[in-house]
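Take this structure first; my questions come after.
Part of the complex only, each chain left as placed.
Residue numbering begins at 1 within each chain, and the chains themselves are lettered A, B and C in the order written.
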Amino acid sequence: MKLLQVQNLNKEYYKGDKSVIGVLSDINFSVKKGECFVIIGPNGSGKTTLLKIIGLLELPTSGQIFYDKKDLIKISRKKKVEYRRKFSFVKQKPVVRNTTVFNNIAYGLKVRGIKFDDYQKSVDEIIKFIGLKGMEKQNARSLSGGEMQRVAIAMNFIINPEIYLLDEVSANLDSMNLKLLDEFIMKIKQDKEKTIIISTHDPLEAIKYADRIAVLNNGQIAQIGTPNEIFTAPKDEFTALFVGYENILYGIAELDKATGLSKIKVNDLIITASSQQEGDVKVCIRPESIGIVKGPPKNTSYRNTFKGIVENIRELGNICHLIVKCKSEKFLITITELSRKNLGLEIGSQVFINFKATDITILSS
Amino acid sequence: DYLNAQNPEKITLATTTSTYDSGLLDFLLPKFTEQTGIQIKVLSVGTGTAIQYGKDGNADVILVHSRSREDDFINASLGVAGVPYGIHRACIMFNDFIIVGHSSNPANLQTGDNITKVMIKLRDAMDTGNMTFYSRGDDSGTHSKEKTLWAEIGIIVETRWVGQPDRYTETGQGMAATLLMTWEDVDAAHEGYTIVDRGTWFSFNETYTSLKILAESIIGEDLLLNPYGVIPVNPVLHPHVKYLSVSRFIGFLTSPYGQALINAYRKNNAVLFHANFGICDVNSSCPTTDDEIAIWTPFQAEFAGLTV
Amino acid sequence: MANEIIEGILEAIRLIFTFDPEVWGIIEVSFRVSLTSTFLAALVALPIGSFIGLRKFKGKRGVTNLINTFMGFPPVVMGLIVYLLLSRNGPFGTLGLLYSTTAMIVAQFLLAVPIITGTAKAAIESVDPALKETVLSLGANERQLWWELIKHSKKSIIAGFLVAFGQAISEVGAVMIVGGNIRWETRTFTTSIVLQTRMGEFGMAIALGVILITIAFIVNYGLTRLQTGAD
């Protein structure tokens, strides 16, 4: 079901010298209810502008945005408030009101007419969750970069919107707080009623969260697809260069009590990982992490070894990309040209691929 | 305030600043209120404004000193559709104008100079650049009087010294301010002279000690006299005015008691105003007609027998 | 010179501490009229000023100009206009409001509105647009946004209010015309000072000025606490 549909969207700005510059041109995509849609693109590609237009904070020069078949661009000022309340918007540069942390987080509820007694508990809870317990009364303007980012996240998450718009939401967060953010987002993803649109310039973030990815380049959409499509089969050079490559597999993880490792069933392969996840997961293996050996390896620390056939070879200077098919799964592998020559690899060669249980990233999906 | 406006026991008097600032009203009015319970709100403004307030019906009674404009005020043909703005003027008192200047007296005014001579001397001194005449230039009673005096020697001030404030300064302000400016002008080349009513002069003569009376009315000359008239606003034109209370007020002012009070008022030990209701000789400027006397006499009864 | 000023200050102290009823009456009228008119003006001007500051519309520059011009509307002329309106033969003459404190409040209100409108507009326009976006994205409606921006530019808005109050309390042209400077009723500090000046009582005029300034200082103290307070 298409919840949000962006059609023929254009946005132009006047530059200082009054010449017109197109920032977004002919943007078309739609987002389904319950989906996590990631917009990835380099600096200045128009991500923030696009999110702002969707969030009804800016007007497009032309084009439509349908929400449940209603064109949001055309509605009245008053109606806009109503629709804006269906969105939350974590800004790239968080701005907080000149008041306490508590009041900032409570604001979204307050403007919706909720009474103090009714929101106090949930605000306290979320403050605890983002690790700012004890700072409720501090003026939010005096927070550190990461603290403020967390307040901005809490501010927007507490209002429990239909659609979350997150603009480079992980900026300024350290590794621990990134995990917190992951938890937040995963929780939302579980709720099939909630839709997420994230913008980022970080391919890893896109992999982490995306059900689908749109690659934005210079105000135009270069490619839309699943993470696997984007990362293993980029349509153009820009996408290839910008997002890089990554093996992304979907599987079901089971914890092996004896070893403390996860066994992940990916179609007809079983992959071992040191993370302790269970259930539906995404397995990410960097093409650089996979090694190739000719004979079946023995006595190694590589927990994952699969037999496969080289399906394709792309030479890229001193390195090359191999596509190796192991049973029904394909792997993208980066090796040096030297290795390829030494091993005498050609299309059709039989090889064994090797990767460590500690060297894969498992994301719940 | 709204209620007060409906209350006939409160009337509004529009008057010129000279009567109010001299303190006379603060002396007289409580005595009236004491007798009648009628309170009087005083609007002390310029002559023109006081008359305008009367015309607009915003005052119940006016007290001014500009004979020609008073005449216009009660002139039926200048009213609204043949109804005059005011009726039954009563002249209640007068004082006189004097000409003051710095003691160095460059115009060389002498005691005993009659007014024509004074004006000629002033004109000559102004023309030679030895002095400046400070005129109120505000169409007030005093200003009208001044213009009349110049007219006596054939001068129309509007054209004579136009754009020459060194010789003829129009202050456009009240008497006090004009007197002050006359005093401040110490430029030896052209020292200041002005015309002032004696009432105001007595409020300041101890402050501006370098100013002296250089010319005043000589007996038998009424040109320098300054009669004050009180006129009720015409209730035909403005039905809301409290004509009855106003009549009692005028009865008070014109009664022997009121007249005696006026004569008794002193400031800096000087008599400022001379009561003259019903007196008809040259020295009182004789402004009240018999008709007017007849109208107000009944209202004086209320105050009979009272003494100062 | 020194004479008059020292004399004025001593007289001021004497008047205050002898609880001269006339002086206290004047204090009451002055502050009641000016505070009421400024507060009423703020009620009207804040929404208007912030509306103009917030929205973009055709003719905005013209409106801005007009407001700026009306910031310097001569009080005397305003007094005259209100006089003509409230005059017995004017449109509202039957109300009998002329020469009352109500009339004075009306005149000062009209003078204060453009001042507060203009400063509020400028203050609202100076707010970082990013804050506006944030507040909107959190679901604020126009009224809530407006209140947020007002709170945010509190300092400048209070400064504007203080200017308007200052002008009101020190204004003389309009209150003189529509109030009439009636003793015990509509006499204010400023009309009283004018009267004393006219009568050559400079010492007394300065005494009244000293008292006015002193009380204004105390009133401002309260308002200023808002300004330098919480923020």
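Quick notes on this one:
In this section, a residue touches a chain if its C-beta (ideal position, glycine included) is under 8 Å from a C-beta of that chain, and two chains touch if they have at least 3 such contacts.
Keep in mind that what you see is a predicted model, and the values were worked out from it rather than measured.
The stoichiometry of the full complex, written with the chain labels shown, is A x2, B x1, C x2.
The rule we apply is simple: only the chains that are shown with their structure count from here on.
Look at where the CA atoms of chain A average out and do the same for chain C: the two points lie 57 Å apart. Averaging Cα coordinates per chain places chain A and chain B 92 Å apart.
The centroid of the Cα atoms in chain B and the matching centroid in chain C are 36 Å apart. Contacts from chain B toward chain C in the complex involve residues 1-2, 5-6, 12, 17, 21, 41-44, 56-58, 174, 176-177, 180, 203-204, 207, 238, 240.
Note for the complex: chain A touches chain C at residues 52, 55, 57, 77-78, 81, 84-85, 87-89, 91, 93-98, 107-108, 111-112, 155-156, 159.
The touching residues of chain C, when paired with chain B in their complex, are 87-90, 93, 95-102, 180-183, 185, 195, 197-200.
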